[in-house]
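What you see is the complex with one protein chain gone and the rest in place.
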Amino acid sequence: MYIDVNGRKAFATTGGKPFDSEQPTVVFLHGSGLDHTFWGLHSRFFAFRKYSVLVPDLPGHTHSEGPPLASIEEMGSWLNDALEAIDAKDISIVAHSQGCLVALEYASRFKKNLKSVSFVASGLATPVNAALIDAAENNPEAAIGMMLGWGFGTAGQLHQGPIPGNSMVGGGQKVMRGNVPNELATDLKACNAYQNGQAAAANIEAPVQVILSRKDKMAPYKAGMQLVDHLPSPVVHIFKDCGHMIPQEAPDECRTLLRDFIFQNNPSS
Amino acid sequence: MSNFYLFDTLSLHAGQTVDKEFGARATPIYQTTSYVFPDTDTASSIFNLERGGHAYSRITNPTVGVLEQRIAALEGGAAAVCTASGMAATFCAITAILSQGDHIVASSQMYGGNISLMKNTLPRFGITATFVDPTDIDGFRDAIQDNTRLIYGELIGNPGLDILDLEAIAAIGADNHIPFMVDATFNTPYLCRPFDFGVNITIHSVTKWMGGHGTAIGGVIVDGGNFDWGATDKYPTITEPYAPFQGINLWEEFGPTAFATRIRAEAMRDFGASMSPMNAFLLLQGIETLSLRMDKHLSNTASMLEFLINHKQVSWVSHPSMPSHSSHELAKKYLPKGAGSIVSFGVVGGREAGKAFIENVELASHLANVGDAKTLIIHPATTTHSRIDAEALVAAGITEDMIRLSVGLEDVRDLQADFEVGFRAAKKIAGL
Partner (left out) sequence: MGFRTKQIHAGVTPDPVTGAILTPIYQTTTYVQNSVDEYLAKGYSYSRSGNPTVAALEAKLTELEGGAACATFGTGMSAVHATMLAFLSAGDHAIISDVAYGGTYRLCTKVLSRFGIEFTFADGSNPEDVAESVKDNTKLFLTETPANPTMKCSDIAAISEIAKKAGAVHAVDNTFLTPYYQRPFELGADLSIHSTTKYMDGHNATVGGAVISNTAELGEKVRFIMNSTGSIMSPMVAWLTLQGCKTLSVRMDQQSASAMAIAEYLENHDKVEQVRYPGLKSFPQYELACKQASGFGAMLWFEVKGGLAAGKQLMDNIELWSLAENLGSVESLITHPVSMTHADVEEAERARVGIIDGLVRLSVGLEDTEDLIDALAKALDQA
């Protein structure tokens, strides 16, 4: 569906069921240069289990009107505006990578309706290599190659994926090609500039869950553990054999963790 | 260093996780109809497309799935769906997006089965086609109607061997919001990856060079993931709610793999043109040596061309690698490694001499397939293209004396010796 956020058209999928503000809401946030399809193996599951689902494309990404937002703080505010626009209550946020920084901002500032936050594959900050930012601006195909090359573990590199016949890497590549150069470069610069993670983490009151992978090359395990250390009593899960793209590389295990956490902290009738 | 594995590595490994249970190095052959679900919630979530997984082998199968992901990887696509034959792939791909009242602009130089499908079969269901000379780019643009929903062609025309100008035609498609689907059987991803030139969907008869050994019939549809189905309302099968899956909007939920998902959800489920696991296994074996075989096909083709060009009893030879061929420049652009291993030529003495030639060679097998490891020859006018009328025959670039040669992997000296036997027989008929 399209929603109006501060006068601009924003797209979000609702997982195959109409958005119903009377039900608890699960919001899924994508990472740099990606879009709502990243969460395809999770969103529909919750939508068919009495949750209202919102998986937005960030401004400028795929179906959402631009321009892209220049800072994580702005993205956090934008998310609140989007959720207010649809009158969402009892909110659970599930975020991946850059989305986790947005979730930190949102959760530390907009606590009223927040029931839980699930951080997947992220630290407190996401310093971005200058070469990658440069590539995103000047040689987008190389930037996409670097990000997907680092992002996916071995199975992803071999074009495997949980949906028979579909290549995770192939699908990701096509999505990212629609979000370069401007959206990706803006995302990466916003990540690189974000410094408020530690303060935001300390200020979160909702129950939190952190899902990390030992073999994550984009948000290394050590950085992820810093997030764990600064959050108030997080529930932590560590994958052994996954890359950075946990929700796509290990969707069934990841979905089970999200389900158990959200069902407990934000139950639906 | 590339961020991704390269062609030969992918042709061996893509799509395959080493068997989790026992570590089996080869892909297990899942010769099974069904899959036991751990619980009802998993079952319902697979049926409702909430997650991946297997329910019934008509729709997905783990062995076939390895082949699909391997081809998607080699082709540079987002997803692939294997079918029971190349024709099934073409049919399923077309019917996934076209319905009654829709129209196709297609190349006139295609496999006879493709032409017949569009000329004789699809019209019965209200889908019509206009055929255009593949070298006439303006002809493609001019043939587009309000109801045109697809542009279709073969990169290397069969059997005239004219090369489609992919970029030019893809641009026409993009201008009109019409996807461009290419039958890439003759080139395989090793010689050309059509998605790199703006093509949106590819089709292969994997029976041919991909499998390479003449052991299994099969087809594949590869979704390039690069067409914006939502830009217009022309493609309701992708962008409108799909009733059988609780009104799912495939474009919204699957984005770059929406088209492949429609094939899976409709063609595999309702038409059931599925590939068997055993065929998938045999085809995987073939793909492991794709580049090695293609290189040898190409070097043998070069030798055979030289032999034929210099032979007194050959009236003409056609192959895009020859500077005299009208598609020579396009071949250099799209097929830099080589323009495939199909050669056509005429035998001095016409139809009867050609017949005598075919009947007297022994090593080259007289049959309708192409792309086998073994050398194959055929007389298209009386066989593969016999079901199309004289006018279409001319449009397809077929002459009465044409012999189509699919150069195999034999020692080329033996092939040439074999051809000499055929030429001696043709000589008598031609009265030379």
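Chains: A and B, in written order; residue numbering restarts at 1 for each.
Definition applied: contacts are C-beta pairs under 8 Å (C-beta built on N, C-alpha and C of every residue); 3 or more make two chains touch, one makes a residue touch a chain.
Nothing here was measured: the structure is a model prediction, and the numbers come from that model.
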item: Visible chains that the absent chain touches, using the contact criterion stated earlier; value: B
item: Touch criterion as defined above, residue of B:Leu12, B:Ile29, B:Leu292 or B:Val421 at the omitted chain; value: B:Ile29
item: Those residues of chain B which, in the complete complex, touch the missing chain; value: 18-38, 53-54, 62-63, 277, 281
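One rule holds for everything that comes next: only the chains that are shown with their structure count from here on.
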item: Computed distance of Cα centres, chain B from chain A, in Å; value: 38
item: Chain A residues touching chain B - in the complex, by the definition given at the top; value: 13, 15-16, 35-37, 40-41, 43-45, 48, 62-63, 145-146, 148-150, 155, 157-167, 169-171, 173-175, 177, 251-252, 255
item: Footprint of chain A on chain B - complex, ascending; value: 2-5, 10, 13-17, 45, 48-54, 60-62, 64-65, 68-70, 72-73, 76-82, 224-226, 230, 245-249, 252-257, 260, 264
